Every structure is written in C-alpha cells, then in structure tokens.
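The complex appears here minus one protein chain, its other protein chains still in place.
First chain written, first letter: the chains are A and B, and each begins at residue 1.
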Amino acid sequence: MSAFLRALWRGIVLLFAWRGGWLRKGRRPHESDPSQRTVGASARAERAVVLLLLGCAAAGMCFTLLFILEPQTQLLGVSLGAALAMLAAALMLSSKLLVPQETKVEERPLPGEPQEVSAAAQELRSGAEGITRRRLIGAAALAGGTGVTAAAVVPIVALGPRIDSLMRQSGWHRGRRLVDDLGRPVLAADVRTGSFLTAFPEGADKEQLGAPVVLVRVNPALLRLPPRRRGWAPQGILAYSKICTHAGCAISLFRSPLNKPTAPGGPALVCPCHYSTFDVLDGGSVEFGPAGRPLPQLPLTVDGEGALRAGGRLSGPIGPSWWGDSA
Amino acid sequence: MSGSDRDRIADPVRFVDERLGAAKGIRFALSYVFPDHWSFLLGEIALYSFLVLLLTGTFLALFFSPSVDHVIYHGSYLPLYGQEVTAAYRSTLRLSFNVSGGLLMRQTHHWAALVFVAAITLHLLRIVFTGAFRKPRELNYLIGVTMLALAILEGFAGYSLPDDLLSGMGLAIAWAVAMSIPLIGGAFATALWGGRYPGETVFESRLFIAHVFVIPAILATLIGLHLAMIVIQRHSQFPGPGRKQGNVIGTPMWPGYALRSLGLLAAVAALLVLLGGLVQINPIWLWGPYHTYVGTSGAQPDWYLGWLIGALRIVPGFDVIVFRHDLIPNPFWGGVLFPTIVFALLYSLPWIDRRFISKESASHHLLDRPRDNPRRSALAAATFTWVGVVFAAGAADRIFFQFGFGYEGVIWFFRGAFFIAPPLAYLITRAICRQLAREEATPLRGWRGRIAARNVSGGFDSMSE
Partner (left out) sequence: MRRRLQIAAAAVCGGLALIGFARGGSASSGAGGLASAAARRSAGSSSSPSALSPSSASAASLSRGRRLFVSSCSACHGFNAEGLPGKGPSLRGVGALAADFYLQTGRMPLPSPKSEPTRSRPTFSQPDIAALVAYVGSFGGPPIPVVRPSRGSLARGQELFALDCAGCHTIQAQGGIVTGAVVPSLQAATRTQIGEAVRIGPYVMPRFGEGELSEGDVNSIARYIRSTQKPEDRGGWGIGRIGPIPEGMVAWLLAGACLLLIARLLGERVSPRRLR
C-alpha cells in the first residue's frame, strides 16, 4: 500500500514538474560552449520587424488623431496599446532574430579584499593624527550633532498630537432633536418596527464621527437592556452610534428578521468593513466579528410633538479607541 | 574633419569622451552581462510599471485638486448632479470625464499600480526561493523589502486620494489602525490627520504630497541604489556549464539584452494601456462620494492590502481593557502586529537563513534552485501560505457570496487555516523538493559533468553522467 502511495506521489510530483518545465533531465543544454556568438538575420525576420514598426507608426498616428478629434477612452486605449504592443513585438523580434546572438563570460569582481580594508581603516585613523583630546572632541561633536538633529526633527511637533476633549465630542446632549439627512426632525411615529434610519443631532456637522446614529425599532417586550438603561428606548425605539467601535466604518447593515422563528439570529447591526455584528436588543453588545467594545447607545425621549430627542449622552466612547482611552 | 570621414557612431562617443572621459564607461555598460533566465525579468517588470506610474501620474497631478472642501457637483455625470462632494472627488470626476485621455491615464495608472506591487511580490518570491538574498546581497535585499513596503504605502495613498466611498472607508480603517498602536497610537494618528478623523483639510494635502512627491522620490532613489548595487556585484546566476562564483555568463547588454529589455518595457506599457482603455478599474463615479455615515458592503482595498483586511476580519472580537481603560484596541492585532511580523520576517530573512536554515555565511553568486534547499523552500512556502490564507480571508465575503456559504462559518474556517495551512505547506513543499531532487541524476540545471567520489583507495570513482 505504502509503495503504491509513494509511486502515486512520485507520479503527481513528476507530472506537475514536467508540465511546469521544472525537469531538465535529459534535455540538451543549449549552452554547450558558454562563450559564443552567432551573426546573421533572416530576410523574413527583417521584413517582420519593418512591418511591425510601420504598424506602430500607424497606430501611434491613430492615437494622436483620436486624442485631438475624438478622445474616447476605449479607442485611445486600443490605439496606443496597439502602437506599444507592435513596438514591443518589433523590439523582441529584433533582439532574438536580428542582432547577433551572443553569450559572453564576464569576470565578476569579488568584493572583500583584506588589504584594502586595513588600508582604508588606516586612512580613517590617520585623520585623527596629532589630536590629543580625541574623546573630548568626539563627545563635543556628538553633542553638536545631537543638537542639530534635534533642531531638524523638532518641526514634526507642529503636527501634533492633538488628543483633546474634542476627540470624544459627539454633539449629543439631553434634549437635542434628532434630524434626518435633510435636517427634518424625526418623529417617533416615523420609525416602524423593523426599520432602519440614520439620524443626526440637529444643527451639528454630519461628518463628525460622533454625529450619526442609527435608529431602529423593535418589539419592546424583546428588549434585554441593562437595568441602568431603562427608559432609553421609548416604544422600543433604539439609537446607536453609527460608527463602528472596531475601525470606524459606518454601521450600515441592519439585520432585521421578518419572521423570527425561521430567520438566522436576532436583530443586529452589522459593519460592512469587517462584519462586526452588534446585538440591538441588549444594548449593542458584540455578537460576532472583531469589534472589542459594544456600540454606544443614545438614550431617547419623545417630546410633546412626537419628535425624538436625545435623553443624554452616548453610553460610551464613539468609534475606534487608542491606548489609555476610557472604555 | 571633412564631411566624408564622418562617423555617425564614433563621433558622438568621441564628443562625450573628450569632455567626460566616458568611452570606458560606455564600453563597460555595453558589454555588461545579464544571465539568461526569465525569472530575472520580474524585477524589470516592476521597474517598467514604475515608469508608467510616473508618466501617467504626472499627467493626473496636473488636474487633481487635493482639497476636501465641500462643493456641489454640477458636472456631466447625472447620478451625482447637485450632490455635495469634496473638491478632490469632483476634480477626479472631471479628469475622468472631461479631460481628453484623462480616464485612460487614470485607469492605466491604477492598473500599473496593481501590476507594480504584483511584480515586486513575484520578484521577492524568486529572490527568497533561490536564496539570492544571501551574502553579499543582503543590503540590496533590505532595499528591496523597503521598496515593497513603500509601494504598498504609495498605492494606499493613491487609492485614498479621490475621496470616493471606497477611499473614505479605507481611510477610516487606516485611522483606526494608526490609533491602535500601543502607547503612541492616539498621538500618532491625531498628528498625522491634524486632529480626529475625518480630520481637517490638512490631511488630504499631506496625503497628496506623500503620494506625488515624498514616497515616489524615495522609491526612485532606492531603485537607483538597487540597480547600482546589482552592477557593482554583477547579477547572480543559476549554476550551469562554466558558471562560477567569479564570473557571469549570459547575454551582454548590447545589442541583445538592451533590445530585449526595451521590448519588455514596451510590452508592459502596452499591456497596461490596453487594460487602462478596455477594463474599467476603480470607477469612482459608480462608488459615489464618501461621508462618514455611509458605507457599502463588500468594500475592499486594492489587492496588495487584502492581507490586512483579512487579518482585521479574522481576529476574534476583544480589546485589552485594564481598569476601564482600553490599552490595545482590536485593529492592532490584524492591522499592526500581523504586518509587523511579516515584514520583520522578511527583513531578517538573510540572518535567519544564515543562523537556522543554511547554517553558513559564505558569499553566494550561484543561486539555489528551490529543490536544492528543501528546508528553506518549505519554510518560505509556509510563510507565504500563512500570508496567503489571511489574504484569502479578506476576500471571503465576496468569494463565498458567489457560493452562498454562511459568513461566520467561512471566518471560522480561515481562523483554523491560519494555524493549519502553514505546517501543511511546509510538509508538502519539503516532500516535493526532496522528490524532485531525487528524480534528477544531475542536480544542476543543464550541467552535464561527472560527479567524482573519492574511494577508499584514494582514487576517484565516477558516479554518474
């Protein structure tokens, strides 16, 4: 059995090696004499090269005219590509069939000559001849070099760091109205069970990481929010930061099973970049994927006009974190 | 000099030589020998892609405006008409649709970037599997690895410039990864972005300067050094008849190799221009503008960052939180630690090889074939498989969408493969190398000499033909 397997293995390897041209056994090497030169081109090869070069000229002219008259991307690409391809073919053909074929031996200067090394070292050393306080001067030179280097490098400080209170500023505070991407207030009645809506703090810069939240609505009976967050989800409407705590992409997938008994998983928010999946029922905990922190939740209230307002700040830091960031 | 004995070849040479004494140098360059093997052209493909990148990139820079000021789009592309976009995005749309040849240049530029990094990667594989990184080429190898890192960085910067939906999502992730660096992450990221993400307008112009000046300038310098070092040491070569440590056998620069190489340049340019004209790449008008609050499923970086998105995706969800303070946010593992390990392995390869694999430190101008050192080949295969598994995990959502598997299962599969695939690759590669080495009577390519073995009586026995 093992003999059979070994033969099979040998067969497979040889087959692949043979197909890939890795086996050179038995093939006559063409460099029988390393150094040699053959001169002489066939008339056919010469003709082919001339034709290719003329074709290249024609295609090049074509490209030039097209560029001026009708710069259509595909036509431009084909004409210039054809010109270059014919040039390539002409060059390759002439390299192999027109010009002398020559194999040459060139001596390789092997580096590493011990005498040269010691001579160079001696030369270097001789530069310090006659100097008595070498170490002092060396130390002073080091100090000077350090000073200059520091001065050269210090402008980099102008870049930053800029970790400040702004890093976690979100634009959300108690009473702030939620508006949609056109700035219209979001009414509680607008958010249907199973729906998915992006909202922003009224009047804030929408592009700031802390601004966008996703609104989803679930059956309030299913909620498993931590006790601290009682009342954060009026009528089962939940708001979570739209920025993934993993790598800062916009959480733009909402998995919302229509018929729960037959669908996979519960309602969850998913990030399209690395598929971090956050459970919306229990306050945004990570269900799958690389995110290491839950999605921050925004407490909500409904005002007298039925509009949604923030009931406070987001429950945790928004987006990706850094060393020492409060989690 | 009369008109009749004008020599159209010698005269220019004489002109230069009498002023610069360059005739000797010209002769040296013309007779410089390149070994005959196709795998030596991989680096040249990268070099020529870089040339295409420089030319097309210069054209693009004439029309691109690196500003994230908000403007209203009133251009020719209707689905975005009247939308609020950034000036960078608008200028990219304009150069795509309203500048003659602009879209061709943009697409060629992007294809060239993909091929550039792909060619560097293939070149790296060749170097690793043939042991070309060994003494005396360690310095040049380090330059090469540095160029790979810079190429990836340069590509990402370019991908991020137009401020379309995909570039914005990519930058958000880059921001999170930068922030996750232990101790200095917050300071580093806020310094780079000039505040918190999405940042003030300074970030776009910093990105632009990095993309069009700083990184290309460093790359060009390193390419010069890379080539100069090759010339000083001459090319390495595979073993063969007459090939020794002290020589290079192959085709001289003039005329054969120069034409060959120029032919390759034209071929690379032709392929990239054809792709640029015929195959649509990064159609930012279809992706739409970026806002922090929008996202699209299946957002991906260009392929050379696929291994990082894969790493970010397969890490299980946890942050290192101590006393209610986040110390190591999750993106660190996939976005910082994993690439650091991979590049640390690449950088230290010459020393790892010397200490643990080859266990010798002699100079080598003759290359190994992969089968000649099964342990090195197997370790390299294991490492690249490891990165490859993570890379595949980055595309898992898309690839498996086509087959309808569940995402969680796929991720668990890749988490398992992360640990299981490398040892498997090691064992398989080692077995293949050993089998190949056994199959051949003549271990060296094209070598037809005899192996002589000393016998007990002190004479030589011929072992094989």
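We adopt the following convention: a residue touches a chain if its C-beta (ideal position, glycine included) is under 8 Å from a C-beta of that chain, and two chains touch if they have at least 3 such contacts.
Treat the numbers as computed from the prediction; the structure is a model and nothing was measured.
Participant: Please identify which residue in A:G210, A:P272, A:P294 or A:P320 touches the non-displayed chain.
Facilitator: In the complete complex, the chain left out is touched by residue A:P272.
Participant: Which listed residue, B:T146, B:T201 or B:S297, touches the chain dropped from view?
Facilitator: Per the contact definition at the top, the residue touching the missing chain is B:S297.
Participant: Among A:S2, A:T132 or A:N259, which one is in touch with the chain left out?
Facilitator: Of all options in A:S2, A:T132 or A:N259, contact with the hidden chain holds for A:N259.
Participant: Mind listing the chain B residues that contact the chain we can't see here?
Facilitator: 36-42, 45, 77-83, 96-97, 103, 107, 110-111, 114-115, 118-119, 122, 165-166, 251, 256, 260, 263-264, 267-268, 271-272, 275, 277-283, 285-288, 291, 293-303, 306, 395, 397-401, 404, 406-408
Participant: What does the interface between chain A and the hidden chain look like in terms of residue numbers?
Facilitator: Per the touch rule, chain A residues meeting the hidden chain are 30, 36, 38, 73-74, 77, 88, 92, 95-97, 101-103, 181, 184, 187, 189-198, 216, 250-259, 261-265, 268, 270, 272, 275, 277, 287-289.
The rule we apply is simple: only the chains that are shown with their structure count from here on.
Participant: Would you pull the chain A residues touching chain B in the complex into a rising list?
Facilitator: 9-10, 13-14, 17, 22-25, 27, 29-32, 34-35, 67-68, 71, 73-78, 80-85, 87-92, 94-96, 99-112, 156, 159-163, 166-167, 181, 198, 200, 206-209, 211-212, 242-243, 246-253, 264, 271-276, 286, 288-293, 317, 319-327
Participant: Can you tell me which positions in chain B touch chain A when the two form their complex?
Facilitator: Against chain A, chain B makes touches at 31-33, 36, 100-101, 103-104, 107-108, 136, 169, 172-173, 175-177, 179-192, 194-198, 232-234, 240-243, 245-252, 255-260, 262-267, 269-271, 273-278, 291-299, 309, 312-319, 321, 324-331, 334-335, 363, 365, 397, 406-408, 411, 431-432, 435-436, 439-442, 445-448.
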